[in-house]
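Of the protein chains in this complex, all but one are displayed in their positions.
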Amino acid sequence: MIDHKPKIILFQCQWCLYSAEDQTWVDTQLPVNIHLVKVPCTGRINTLYVLNAVQGGADGVMISGCLPEQCHFKEGNLGARRQLDQFADFLDHIGYERNRVRFTWLDLQDRGRIQRDLAQFEADLTKMPKSEALATRVGGHHD
Amino acid sequence: MSAPTDTNLLSERVKALPGGEFLMMCYSCGTCTSKCMIQPKLDPNYNPRRLIREAVFEMEAEAFADTTTWLCSACDLCYPACPQKIHISGVINAVKALAVEQGWKNPNPSAVVDIFTCVACGMCVEVCPYQAVSLVETKVAGRGLIPVATVDPGKCMACGMCSAACRSTSISLPTRHHDKEIIADLWAFLAEEAA
Partner (left out) sequence: MVDAARQPLIEVKTFTEVEKVEGFVGNFKVTLREKSKYVRADRCNGCGACTKACPIEVPNYFEMNLAPRKAAYVPMSQSVPLIYNIDMDACIHCYKCVEACGALEAIDFSMTDKIVEEEIGAIVVATGFSHFDPSVMSEYGYGRFPNVITSMEMERLNNSAGPTHGALVRPSDGKPPKNIAFINCVGSRDKRYNPSCSNFCCMYSIKNAILVKQMHPGTDVTIYYIDIRTPSKGYEEFYDRAREMGIKFVQGRPSEITEDSETHQLFITGEDITLGKVVEREFDMVMLNQAAIPQPDQNQMSSVLSVAQSPGGWFMEYHPKLRPMDSPTDGIFFAGACQGPKDIPASVAQGSAAAARASRILHSDEWHIEPTVAVVWPDRCVSAQDKSCGICSRACPYSAIDYTQGKAAEVITAKCHGCGACVGECPHDSITQLHYTDAEILAQIRTLLATEPEKKILALRCHWCSYGGADLAGTSHFEYSANERGIKVMCSARMDADFIYEAYRLGAGAVLFSGCHPQDCHYITGQVSGSKRANRLKTIFERMGMSPGRFRIEWISAAEGDKYARVINEMQATLDAIPPEALKEEIERLRPEMARKLTRLPNIPGVQQALDQTDEIIQLMTELHMEKV
């Protein structure tokens, strides 16, 4: 168990939330421990961003994008999934547990799903073993 | 025979392009506009239904200047929803192709290549969903005549796939979605949380 609220980086593609209410929540009411990085498409997410998040000490990374077949840029979501999945495997290999990188694909009709998914992720991360040395293990900064 | 049609009309030119065939079938129900994410998320002026009307009523200048012409990413979320089975992005792309043909420029930003670091590996060419990137022999100061990635702004939709795939960080979006800005923003948050 960790004693602080887990630090989460939320990468959100700018299209995936259909309901205006959900989008407003993400834009203005995210809890302080969650940081939103809006990208034009999940396909835009460079592995470098994830690596930097991990090095900087994020407890988890959540990537929210559109359902397959519903990508605003045809296939960006699939490209992202392929690339970032592989990268998460690599992170696992060097000690950053696999389930600290989570994907969520949002259905247009699924209102409130992003709130539920984030809450679940936070609960899961809290239950995971303490990871003070996380940043150290993956060679992050200490200043 | 029915009255001869003037092939110079915008509507006729749109219909002659692939995807534009069923232009005249639109009964203006608005399903496409509300299925599309662009109006609520990006640009309140975005409206594919209106663009179709502009094409039907030969409002060429309005159609070419319409934000819809340049922002549609051909995701085809609207296509299966249209009760008249109109390939809406096909119509929009036809209008766009005609606009480009007449010298109109894409008003939106497109990906930018750093020709001094590009190694012409072609990853960006592979991943671009719009076939907007190609490797072109270019004269680069200090590097001579070498192939480098070159972006066609008439095709680029600024999704950033190329930038995510690039292994030498040589291609990026010129907006706030630039690599450096995103990484700096991440560190700022994490440092603040740590403190």
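Per-chain residue numbering starts at 1, and chain names A and B are given in the order in which the chains are listed.
The rule is short, and it goes like this: a residue touches a chain if its C-beta (ideal position, glycine included) is under 8 Å from a C-beta of that chain, and two chains touch if they have at least 3 such contacts.
Worth saying up front: this structure is predicted, and the values here are computed from it rather than measured.
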| item | value |
| --- | --- |
| Options B:28, B:131 or B:175, residue touching the unrepresented chain | B:28 |
| Identified contact with the non-displayed chain, of A:20, A:94 or A:119 | A:20 |
| Residues from chain A at the interface with the omitted partner, ascending | 18-20, 108-112 |
| Residues from chain B at the interface with the omitted partner, ascending | 1-2, 27-35, 39-40, 44, 47, 49-50, 78, 80-81, 83-85 |
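The rule is short, and it goes like this: only the chains that are shown with their structure count from here on.
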| item | value |
| --- | --- |
| Length of the line joining the C-alpha centres of chain A and chain B, rounded to whole Å | 27 |
| Footprint of chain B on chain A - complex, ascending | 7, 9, 14-15, 18, 20, 23, 33, 35, 37, 39-41, 43-49, 52-53, 56-58, 70-76, 79-80, 83 |
| List of chain B residues in touch with chain A within their complex | 37, 40-42, 73-77, 127, 129-130, 157-161, 163-165, 169, 173, 177, 179, 182-183, 185-187, 189-191, 193-194 |
